[in-house]
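Shown here: the complex without one of its protein chains, the others still in place.
Up next is chain A:
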């Protein structure tokens, strides 16, 4: 069993209105030192395989096909065995 922790983020060139709104709230709470906030998504996916190369290939494919939209988002992931 492998667990993939996938992080999907808006590309740096794409404006993040949610991040900006949260930044404003943090400022008003006294965290004036916050310069930027970017909001992304974390997904945890468990795969029924003991082959790390295969797990990686499968996660890559699902990110490309569904989990991230390559027009506006980047993704990265970490694999953890037996999690």
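Convention: a contact is a pair of C-beta atoms (placed from the backbone, for glycine too) under 8 Å apart; a residue touches a chain by one contact, two chains touch by 3 or more; residues count from 1.
In this section, contacts and distances are computed from a predicted model.
Here one chain is missing from view; checked against "Gluconate 2-dehydrogenase subunit 3 family protein", "ABC transporter ATP-binding protein", "Phosphoribosylformylglycinamidine synthase subunit PurQ" or "Peroxiredoxin", UniProt names that protein "Phosphoribosylformylglycinamidine synthase subunit PurQ".
Set against the missing chain, the residues A:1, A:21 or A:54 yield one that touches it, A:21.
By the touch rule set out above, chain A reaches the unshown chain at residues 10, 14-15, 17-18, 21, 66-67, 69, 71-72.
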